[in-house]
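After the structure tokens below, expect a handful of questions from me.
Of the protein chains in this complex, all but one are displayed in their positions.
A and B are the chain letters, set down in written order, and residue numbers restart from 1 in every chain.
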Amino acid sequence: MAYVTKSPWVVHYDGSSCNGCDIEVLACLMPMYDVERFGIINTGNPKHADVFLVTGSVNEQNKDVVRQIYEQMPEPKVVVAVGICACHGGVFRDAYNILGGVDTVIPVDCYVPGCAARPEAIIDGVVKGLGILQAKREAMVNGAKAIPAEEEAPAEEAPAEEAAAPAEETAEEIKEEGGEA
Amino acid sequence: MVIKVISVIAYLVLAPIVGCILAGLDRKVSAKMQRRVGPPILQPYYDVRKLFEKEKMAPTRYQDFYIIAYLVFLIGAGAIFFAGGDLLLVIFTETIGAAFLVIAAYSSNSPYAEVGAERELLQMMAYEPMMLLTAVGFYMFHGSFTVDDLVKPDTMAFLPMIGLFIGFIYILTIKFRKSPFDLSMSHHAHQELVRGVTTEFVGRTMGWIEVSHWYENIFLLGFIFLFFCNGTVWGCVIGALVCIAAYFLEVFIDNSFARMKWQFAFKSAWIVAIVLGMVNIFILQLVF
Partner (left out) sequence: MGTITFLIIFPMIIAFVLLAARSDKARDMIVYIATAVIAAGSIVCAIQYFGSAGEYFPVHGEVVGYLMMAIEIGLAVYIIYTGIKHKKYLASLLALVQTPLMIWFELSHGHEIEVQYNMYIDRLSVIMILIIGIIGSLICVYALGYMKDFQHHHAGEKDRRPWFFFVMFLFLGAMVGLVTSNNMIWMYFFWEITSLSSFWLIGYTRTGEAINNSFRALIMNLLGGLGFVIGIIILGTIFGTLELSTMLVYGSIYGDLVAIPAAFFAFAGITKAAQMPFNSWLLGAMVAPTPTSALLHSSTMVKAGVFMIIKLAPVLGISNFAGLMVMMVGGITFLFASCAAISQNNAKRVLAYSTIANLGLIVACGGVGTPEAVWAGIMLIIFHAITKSLLFLCVGTAEHHIGSRMIEDMDGLFVRMPKVAMFMIIGIAGMFLAPFGMLISKWATMTSFVDSGNFILVGIICFGSAVTAFYWLKWMGKLSAVVANEENVEQSVHKSETFVHVTLTILTVVVCLIFPLISMYGLVPYLEGVFGGIATGLLSSSNMIIMVIMLAVLVLLAAMFFGKSKKEQVPIYLAGVNKGDNRTYYGSMQKEVQFSLRNWHMESIFGEHRMNVIGDVLTVACLVIGIGAVIATLISLLGGVA
């Protein structure tokens, strides 16, 4: 088993988000959800990160930033688009300066829809990403270059309604665990 | 001689294990203090293993050399300590290790790494007088700089050297990179200066840095142990207990204070060294 799944460090980038999703991302770190249980740490440095959380859509100004953060992350790495704006542009999709979702600039491995995406859903998205991380790590070990993320992406893409269901489950689990603690 | 070799090997093997577990406990305790569940105890180990799995990258061709030198000298400092070597030599060897870490950060010419490196330098300047004074205090009390002699004296150095002990605990906060003095890089708030001195260390390099912290923490605790040695078993027991207590005191301090400005870190460390360290040295000179 690859250790990368036991300690996914996250770098969080706010594209042109309304900050709704950002607050939910931060909520994941708070004692209520406490993602550090899974070894998740929010690092500010792409060079240390394994998971790239992007909130908000990509526009002309920040597309290079998103691309560069992605490039600066060492393999294996996954990109999680958080919120509907990051998934495909959301309500801003038709704005003059918006390119669309994050996948217009970099390959995205997991889509977490929602407006704003709920912490449970975000955690669920990251945990889904861990499977991809594992696969990428194995691919690295086998000598091949990491599997291009585009091939994986559609499989992970889920409509908002469907994504909500597992997210609810996660929430239940979390509540239970929190209760025990 | 055989004992020395065994203790060095034990240090090389056990220090990262104990250091790792202590680091894990640190995170667990911090989490509990914040009413969180916290990561598994072995989380630091997973982190390091993960870092070793990552792609190899570096900003320059020279970084590797500096980091290897850092590791060699830092671990070497601990090895000299556990081989019963000279306390001053241990401190100097550690300084050269720290110097290489700083140079490694500088060499990338990255603004964040450089600001981190300069803060690291400031911290070195802040804690070094106190460390040297502690060694001098041991020499004045026990008449020897070598750890060999310091672990088997007749009397416990703790009470006559209480000023130096408190001063040492004070700078231990800087050495452990704990708040309020986690200026150059911080273990918990991962956003200070991006990642301060370690900003440009990727994957495996970063992994080695973490491992070196485990080594460093253990031999710093060794310093505390020396305050309690008096040649008997219960002295060792007290020493070991105080080491653990000191470690968790630092964790407690870490979680109870906000980060201070560099001016405070520097001035307070020097004032502590002057007031507690120098006065204690003066008293030792008068009495012994």
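Here are a few things to note about the model shown:
Just so we're on the same page, a contact is a pair of C-beta atoms (placed from the backbone, for glycine too) under 8 Å apart; a residue touches a chain by one contact, two chains touch by 3 or more.
Note that the structure is predicted; figures quoted are calculated from it, not measured.
Contact with the chain that does not appear here is found for just one residue of B:112, B:168, B:208 or B:228, B:112.
Annotation: of B:30, B:43, B:93 or B:217, B:93 touches the absent chain (contact as defined above). Check B:23, B:48 or B:140 against the missing chain and you find that the one touching it is B:140. Residues 45-47, 61, 64-65, 68, 72 are the ones on chain A that touch the missing chain. Considering the complete assembly, chain B touches the hidden chain via residues 55-66, 68-69, 72-73, 76, 80, 85-86, 88-89, 92-93, 95-96, 99, 102-103, 105-114, 117-118, 121-122, 124-126, 128-129, 132-133, 136, 139-140, 145, 194, 199-200, 202, 263, 266-267, 270, 273-274, 277-278, 281-282, 285.
In this section, only the chains that are shown with their structure count from here on.
Chain B has its Cα centroid 36 Å from the Cα centroid of chain A.
Those residues of chain A that touch chain B in the complex are listed here as 2-4, 6-7, 9, 31, 34, 36-39, 41-45, 47-48, 50, 74-76, 137, 140, 177-178, 181. The residues of chain B lying in touch with chain A in their complex are 27, 31, 34-40, 43, 46-47, 49-50, 52-57, 190-191, 194-195, 198-203, 206.
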